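The complex is shown incomplete by one protein chain, all other protein chains being positioned as in the whole.
The first chain written gets the first letter, and so on, giving A and B; residue counts start at 1 in each chain.
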Amino acid sequence: MSIETTPLWEVFIRSRNGLNHKHVGSLHAADSNLAVQSARDVYTRREEGNSIWVVRSDQIIASDPDRSGENFEPAADKIYRHPSFYDIPDDVGHM
Amino acid sequence: MEDKTPFINVLISLGDDHLILGHRLSEWCGHAPMLEEDLSMPNMALDLLGQARNLYGYAVELEAKGRTEDDVAFLRSDREYKNILMVERPNGDFAHTILRQFYFAAYMKLFWESVLKNGDGRLQEFAAKASKELAYHIRHCGEWVVRLGDGTEESAARMKAAVDALHPYTNELFDVTPDFQHCIDGGLLPEPATLRADWDASVEQVFQQAFLSVPEVPFPQTGGRTGHHTEAFGHLLSELQYMQRAYPGLTW
Partner (left out) sequence: MYSQGLIGADDKPVEDDAFIAAFQARIDAEEKIEPNDPMPEAYRKTLVRQIGQHAHSEIVGMLPEGNWITRAPTLRRKLALLAKVQDEGGHGLYLYSAAETLGVSREQMTEELLSGKAKYSSIFNYPTPTWADIGAIGWLVDGAAIMNQVPLCRCSFGPYARAMVRVCREESFHQRQGYELMMALAEGSDKQREMAQDALNRWWWPSLMMFGPHDSDSTNSDQSMQWKIKRFTNDELRQKFVDATVVQAEKIGLTIPDPDLKWNPEKNDGEGGYDFGPIDWDEFWRVVKGGGPMNRDRIAARKKAWDEGAWVREAANAFAEKQAQRADAATVAAE
């Protein structure tokens, strides 16, 4: 069965200036103008934001979950990247 | 003291435009062509109904006879509603509904902007918010008019049919009743004729992209402003007023 589909878009909202746009969900729209307008109607009905990004879902390149190990685990033991790794006397004050 | 009746009458007639169009739009909720529009159309309806409350609220306050917004909205006879005929037309298909919303929003936005420049102080408070709401209605409905006009053969035909059916009702947007003239003379309201050129231009701009043309209107349809309504209006009122008529005088 073939069904005509309308493209899927991911929606990102910035809740206020100073914050990142954050992924909030998705919707269907034939083109980018309608996608932005629908995002406004669907995802900002309660003053959730002041800026909208929409990105076609099929345009997003995601990292491969099968490679999560090689991508992300090597960072786990690099404790010297964190301030708590370094011992400094308390009376030096905040650093 | 100056007689406020003409201004009150005009406020109510503008409130009627918003109530009746909001009511018509709300009929779509749950039946739209796509889920996204099931959210967009109620948003526009909520804007309109909110403005209707503002206008009625202001009117009954000026009137100071103890009527409420609901008395005005629900408890008049058909002749006492003074909305333009266009807003009471049955929804028809999506093309009709979207075009009507576009026509109305394009007019009211100009109206409110003009009030902001020079008009009644309290109305200016409503106008600031309303003109933003309507700017969105124009954009959203305008985008749809373009897409339907320049979409498929079927959508173009439907869009054209909507223009032919509804354009004759647009003249009434600019009609001036004696009460309205009184308010113009008093500096409370803008003169609709001065908005005509800009309204024509905003329609023309969208129509051009939509491959539509403005039809000649040899016989404009008017009558709502004097309380002479279409056949559809009584049916609309029978739904709108059902509860208040079936169970009079109760609190809900």
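In the analysis below, contacts are C-beta pairs under 8 Å (C-beta built on N, C-alpha and C of every residue); 3 or more make two chains touch, one makes a residue touch a chain.
Just so it is clear, the structure is predicted and the values come from calculations on it, not from any experiment.
K.L.:
Can you say which of B:23, B:109, B:137 or B:167 touches the chain missing from this structure?
P.N.:
Going through B:23, B:109, B:137 or B:167 one by one, B:23 is the residue touching the chain not shown.
K.L.:
Quick one: which of B:17, B:69 or B:179 touches the chain that's been left out?
P.N.:
Per the contact definition at the top, the residue touching the missing chain is B:69.
K.L.:
Tell me, which residues in subunit B touch the chain that this view leaves out?
P.N.:
19, 23, 26-27, 29-39, 42-43, 45-46, 49-50, 52-53, 56, 69-70, 73-74, 93-94, 146-148, 150-152, 154-155, 158, 239-240, 242-244, 247, 250-252
K.L.:
Applying the definition given at the start, please give the residues of subunit A touching the unseen chain.
P.N.:
Residues of subunit A in touch with the missing chain: 1, 3-8, 10, 24-31, 34, 42, 45-46, 57-58, 60-62, 64-66.
Note that only the chains that are shown with their structure count from here on.
K.L.:
For the complex, give me every residue of subunit A touching subunit B.
P.N.:
6, 27-30, 33-34, 37-38, 40-42, 45
K.L.:
What residues on subunit B touch subunit A, complex-wise?
P.N.:
34-36, 39-40, 43, 136, 139-140, 143, 147
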